[in-house]
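Note that one protein chain is taken out, while the other chains of the complex remain in position.
Per-chain residue numbering starts at 1, and chain names A, B and C are given in the order in which the chains are listed.
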Amino acid sequence: MNEFKIFVGGEFLTTDRPLKVINPYNGEIIGHTYLASSNELEKAIHRAQAVQKPMLDLPSFARYEALLKIAGLIKQERDEFARLLCLESAKPIRYALSEVDRAIQTFIVAAEESKRLPKEYIDLDWTQAGTGKEGLVKYFPIGLVAGISPFNFPLNLAAHKIAPAIASGCPIILKPSSTTPLSTLKLAQTISKTDLPKGAISVLPMDRETGNLLVTDQRFKLLTFTGSPEVGWKMKQDAGKKKIVLELGGNAAVIVTESAEIDLAAAKCVIGGFSYSGQVCIHAQRIYVQKEIFKVFSDKFIHAVKSLRVGDPLDSITDISAMIDETNAIRVEKWVNEAINEGASVLTGGLRKGSFYPPTVLTGTKSEMKVCALEVFGPVVTLEPYTSFKEVISLVNEGKFGLQAGVFTNDLKQVNQAFYQLEVGGVIINDVPTFRVDHMPYGGIKDSGFGREGVKYAIMEMMEPKILVKNR
Amino acid sequence: MNEFKIFVGGEFLTTDRPLKVINPYNGEIIGHTYLASSNELEKAIHRAQAVQKPMLDLPSFARYEALLKIAGLIKQERDEFARLLCLESAKPIRYALSEVDRAIQTFIVAAEESKRLPKEYIDLDWTQAGTGKEGLVKYFPIGLVAGISPFNFPLNLAAHKIAPAIASGCPIILKPSSTTPLSTLKLAQTISKTDLPKGAISVLPMDRETGNLLVTDQRFKLLTFTGSPEVGWKMKQDAGKKKIVLELGGNAAVIVTESAEIDLAAAKCVIGGFSYSGQVCIHAQRIYVQKEIFKVFSDKFIHAVKSLRVGDPLDSITDISAMIDETNAIRVEKWVNEAINEGASVLTGGLRKGSFYPPTVLTGTKSEMKVCALEVFGPVVTLEPYTSFKEVISLVNEGKFGLQAGVFTNDLKQVNQAFYQLEVGGVIINDVPTFRVDHMPYGGIKDSGFGREGVKYAIMEMMEPKILVKNR
Amino acid sequence: MNEFKIFVGGEFLTTDRPLKVINPYNGEIIGHTYLASSNELEKAIHRAQAVQKPMLDLPSFARYEALLKIAGLIKQERDEFARLLCLESAKPIRYALSEVDRAIQTFIVAAEESKRLPKEYIDLDWTQAGTGKEGLVKYFPIGLVAGISPFNFPLNLAAHKIAPAIASGCPIILKPSSTTPLSTLKLAQTISKTDLPKGAISVLPMDRETGNLLVTDQRFKLLTFTGSPEVGWKMKQDAGKKKIVLELGGNAAVIVTESAEIDLAAAKCVIGGFSYSGQVCIHAQRIYVQKEIFKVFSDKFIHAVKSLRVGDPLDSITDISAMIDETNAIRVEKWVNEAINEGASVLTGGLRKGSFYPPTVLTGTKSEMKVCALEVFGPVVTLEPYTSFKEVISLVNEGKFGLQAGVFTNDLKQVNQAFYQLEVGGVIINDVPTFRVDHMPYGGIKDSGFGREGVKYAIMEMMEPKILVKNR
Partner (left out) sequence: MNEFKIFVGGEFLTTDRPLKVINPYNGEIIGHTYLASSNELEKAIHRAQAVQKPMLDLPSFARYEALLKIAGLIKQERDEFARLLCLESAKPIRYALSEVDRAIQTFIVAAEESKRLPKEYIDLDWTQAGTGKEGLVKYFPIGLVAGISPFNFPLNLAAHKIAPAIASGCPIILKPSSTTPLSTLKLAQTISKTDLPKGAISVLPMDRETGNLLVTDQRFKLLTFTGSPEVGWKMKQDAGKKKIVLELGGNAAVIVTESAEIDLAAAKCVIGGFSYSGQVCIHAQRIYVQKEIFKVFSDKFIHAVKSLRVGDPLDSITDISAMIDETNAIRVEKWVNEAINEGASVLTGGLRKGSFYPPTVLTGTKSEMKVCALEVFGPVVTLEPYTSFKEVISLVNEGKFGLQAGVFTNDLKQVNQAFYQLEVGGVIINDVPTFRVDHMPYGGIKDSGFGREGVKYAIMEMMEPKILVKNR
């Protein structure tokens, strides 16, 4: 059985609290690692603090080369990374490979951005008081960063915290999800092969109590959390003086207008709605279709959903597999049943089997139903007709979330209205809200998040401006 | 009779070569000024060179305040400026007022940009060779600037050369059009009331021979010319080591697609086609209308053209008045007749009366006709149907010019195609190519120009980067 | 007696809780206003919410013109504003006039920045996944802003919250200091003369309990607070989901090196140390002088401090007057006495008289003394020799604050070391840490602050990026 030691400030260690990792698809143990205690955390913090100055002093080519080296090493082991991801998360192998590719890209972009950290050079003599003076603004690393990453993209969402930290010169201690810690620890092995100062990065699986120290310990200057809204907003209150970035979820919507390319829209919605069983922050949960084309769209869409291939995530043709655990599958089942009881109809769906929940499309739902109002984080999509664009904008804006939205249209005015009026962090034209490339600014408003990721933007969150006022 | 002395390095002077200025509408002499000889030019150059260092040393608030003061003084005399413009150019007073407002805006924007001159602060340690080094890039004034401005916007196009020169710290010697020099000289009076170093700005009407020294004299580091293509491109060859910016003309086109708002498009096209008798660089000379809506558009458009009010430019309801001189009116008449002889039809038009040429719309034209292929610079518009968007893109791209183009559409794909495929400096959606605001980048490609104006962009042309490589 | 009504969403109102405002110099009542209750606050919130959309929809010229109009109106009443400031805060009139000038500048800069709000246009096709896509990033107003401003710069620090709010399109409710609310309310009168949507700005003096609603009410999306560290950091914990910006204080230091121009340094340190009795966030509290020049510097400095003219703040030659209240004067007296008891010597100083505390310079202090370690916010300065530049960097970095630092030097290496090693938000070369111009990024690290002000930077804090992903 595979053992993955935890990565404590440059050193791979075991602890007395082993953590078994299970394949959600078949329940087999695929490996084990260890839970860090506050001892290991303390050691990691000390080492991180010790390398703050060396990290700041790294020339940009050193950060660049380290980041590129990590990207290169992941690429070399692309298949192994994907297989591990697949095993620990039941993510179908095609999607797992795509996640590995994105993680590679995340490190490449961070490498490039590490040479282009924000800097400004400004005149200060806008009034008599500043005569003869000019300013240089340089952004410095904010200090020790705590990162918490979720189970659904264990590799790439860890990369989105670690890569910017390296680029900006911040030491980071990352807590991966206890369900899927192995690919992140494999990433740590990769990182340990670089010349970065030992201690700059730690990867520590922790129980909730120890993990909470990442929130409360004032030696951390930034906490960057990706996970559920409830947990995230609570952390903000407990974070003390530190800065916080929250990447939470939502109930992202798609609008399919009368000028949409219907085949494209239907195909994209299947992916946005069911890839990784909807366990995606920007899962296309709600689909609104202009009523004139509702029937046509619905037929195509439902047909495609029914064609999704269910199976072993290791099988390259599998589209959909088990959810992360039975608890979540049961929760989704409950929400769907609740919706049905309150009047919703099932366009396609089926029975839960253990941790597997079949791709399900509901219609006739109401905004207050959990499948609409909350983050379903499962393979469930609602499909509803709408009349006017104005109306559908309101529908999308209902509720407390605001991450991304997709709009299929060829109408210029609708594009403008969508951009100006949709209360989200990103409006995706002619694609699902699930669209993300790793260098774009990413994050939600309302209850969906606080701050931004996307490599350059994540770096910015990890830095503090300092101005040098000098004579000219 | 009004006398306007010429502005020679801070001093208002007369010469022994008086220049009479005539109202094109009624042939009356409205004032006089003087032609500078090479003596005055030499004096202006000496004074300009003498203030290069003081100009460079001005704190940004001094440049800012001088530019704002000029804007404020023009505003105070808005009506007088407009009246003078109107008299010397036969520009209808409504448009003259609008030109004055734009000149005010040009100086305001330059004031603001003078505090935001380009500056960069960059890491240089991208390789071992740059370890420990960083760079500051500051843009310095390029040196003495020669400007040549045309008759059609005597105030605002002079402003587009003078205001950036002040903002960037370059002394400038400007030659206004000999036909319409008075409003520019009135601007010089305004400038003389600021605290700018005497010598920083000169405004010298000149004959062609003296003016040519602006092209050939190597003490000028930049020549910025607005005028006709033939003259401009010849200047480029004669300019020696100096930099050159050319703002030339074109035969700008409009596309009216099937998704256009036809009333809007027709109304805008009347303005784009006939304001100031088409004597505008971005005159909407060619209108292409999708064949399905051609008839509807044509009816509305021709009706509106026929409703244009002809008359004395000083009259506030006048839409269209005399052209700048009879020579040009005769030229336009010839081109129209030539087109008719070769098969074009007149949708509306009439007979030339002296320097007045009536608003004319032709159809059934061919690309090779002068009214299509050359810059008509008169109140003549061609109106033609087209079938597909692809076809009309080709039509617009025919010929040697490429300034701006207008596209009336609500179709997202057409917007993209227009932006990527039209060979012009600016694509204007849902407006005529005649659209320009003074801070946007403005200029043509192909034979329509070289370099860009628009305050920030004109400033950029007037500056040279210098890097300071320093230790960090 | 002067009555100043409170400004509730566009309306000037009275409440049943009058608030008397007293001249700290002579104890006379100079006017009165009113404390808002939760009723007025609720009304202000409702009106603010109602104008969110109109504010967003304002074209940039409307925001620009409103901001410029405010600047112009303040300029017209420059003397009245200064007199009011002087009376309510005992700020010497020279400094009060300078504060008014800075407030004017703050609004002018905000006007200009309102036309230059951050926007990005980026390629998204960095990988196959983004083929054919590009992104527009526009920054949208974050929503309703709560501002809390302090007594020491009642006009300009209110301006630093209100002007960016207008520029960014955020409605704002501002709580001025209850000690010095009048100049802020006079500013509100000015604002009410613009065409901004009624409700966009409210200025409400409040007691602590009502004011606390600005922290806890979740309808506010941003709280921007300028004040004391204790209060500020507590607010961060109570702020819930909203964003927070804290501009707190510090114990700013000056370093005078052997290559300094001593006369300049001494003169600047007098201003940095004693202007407005040191009641300034970036008060030059600690002066470190290289030991070789300590004696020379000290003689010049103490001589100049002794020459400061004490008196009525309305007198134009007054350098220093009463502190804001006797409580604070007593606190300062205690801290000084404590320092003396623990071994410090007084180089110049004297006895407290009521709320007046004389300019005091201590030497022989220790880092742990309150006059060193805490924010003295009074006319007290410590003056100590140091040996090496490395040592003095450590001394400055001691303690929990990090706002700005001044370094008098002509040594390039020292400039670099200071910039890279001083733990502050701003390093001011050849000037005191008290240097600030209103468009520069301003704010502290460590316990001195969270986020940045300085018009462009404050605007940035008030905005959220939204990306439009579109086809190209």
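FYI, a contact is a pair of C-beta atoms (placed from the backbone, for glycine too) under 8 Å apart; a residue touches a chain by one contact, two chains touch by 3 or more.
Just so you know, these numbers come straight off a predicted model, no measurement behind them.
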item	value
Touching the absent chain when the full complex is considered, from C:123, C:230 or C:391	C:123
Candidate in contact with the missing chain, chosen from B:63, B:91, B:243 or B:352	B:243
Residue among A:76, A:307, A:367 or A:471 that touches the chain left out of view	A:471
Chain not shown: contacting residue from B:296, B:317 or B:467	B:467
Contacts of subunit B with the absent chain, listed as residue ranges	56, 101-102, 105, 109, 122, 124, 126-127, 129-130, 133, 135-138, 233, 236-237, 240-241, 243, 415, 419-420, 424-431, 435, 437, 439-442, 445, 447, 450, 452, 457, 464-471
Sites on subunit C contacted by the missing partner chain, in the whole complex	59-61, 64, 115-117, 119-123, 125-128, 130-132, 136-138, 409-413, 415, 429
Residues in subunit A touching the chain absent from view	112, 115, 412-413, 416, 420, 470-472
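Quick note on the criterion: only the chains that are shown with their structure count from here on.
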item	value
Chain whose Cα centroid lies nearest the overall Cα centroid	C
Pair of chains with maximal C-beta contact number	A-C
Mean-CA-position distance for subunit B and subunit A (Å)	50
Inter-chain centre distance, subunit A versus subunit C - centres from mean C-alpha coordinates, in Å	37
Centroid distance [mean C-alpha coordinates] between subunit C and subunit B, Å	45
Overlap residues in subunit C, where contacts from two or more other chains coincide	420, 470-471
